[in-house]
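Have a look at the structure below before the remarks.
Complex shown without one protein chain; remaining protein chains in place.
Coming up: subunit A.
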Amino acid sequence: MSTCPQYIVDYMHEYLDGDISREHEQQLKNHLQVCSDCRQHMHELSDTIAFVKSAAHITAPPYFEEKVMKRLPKEKNRVGIQKWFRRHPIIIAAAVFFLFMSAALVSSYPNDEFSVTTQPNLIVNGQTVIVPEGEVVKGDIVVKNGDLVIEGEVDGNVTVINGGQYMASTSVVTGQIKEIDEVFEWLWFEMKDMANDFKALFEE
């Protein structure tokens, strides 16, 4: 066999792998017919494979599944949250954005203090703001934590936050009138306000 070329053994393995070309297979067959040593070698290889393949199928020991399940780490909250974070990056981004946004909004949320837009010819009486009869207020009026009584004319928008707004029959308001009581309305108002400021920034 020592005189046989090495490629014959290579062909044997190609044959055993099942990816031998027709050409190689023919050469191998021709050689095996004349060379008893190589025939022997081929037999031994086939026997080796048969030997290994005769290994019995082994099954896992009893209670294997239960034992694995016991070994699994307990689903910790932290792990769960991390997993959730990984799978929802957009929600996380939105939440972070919202957090900053709301911080900005809360800081400007009306506290209990009474305030009013300073306009000439407005009368402030305790926590009540009066637009006197016969007067014309030019510009917007915003009243926080107080009431607004309109007897005269307002040439602009009127907004009352956490308060009431009363109009006399003589009153005229050229813009919009709004009363804001709820937190969400307030947020909405602030956001629209920001958007308007933003727009104004570009229009300038």
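Assume a contact is a pair of C-beta atoms (placed from the backbone, for glycine too) under 8 Å apart; a residue touches a chain by one contact, two chains touch by 3 or more; residues count from 1.
Keep this in mind: contacts and distances are computed from a predicted model.
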Per UniProt, the name of the complex member that is left out, chosen from "Tripartite tricarboxylate transporter permease", "Xanthine dehydrogenase molybdopterin binding subunit", "RNA polymerase sigma factor SigW" or "Peroxiredoxin": "RNA polymerase sigma factor SigW"
Touch criterion as defined above, residue of A:S54, A:T118 or A:S169 at the omitted chain: A:S54
Residue among A:V34, A:M69, A:A103 or A:L201 touching the omitted chain: A:M69
Missing-partner contacts on subunit A, residue numbers: 10, 13, 16-17, 41, 44-45, 47-49, 51-61, 64-65, 67-69, 71-73, 75, 80, 83, 86
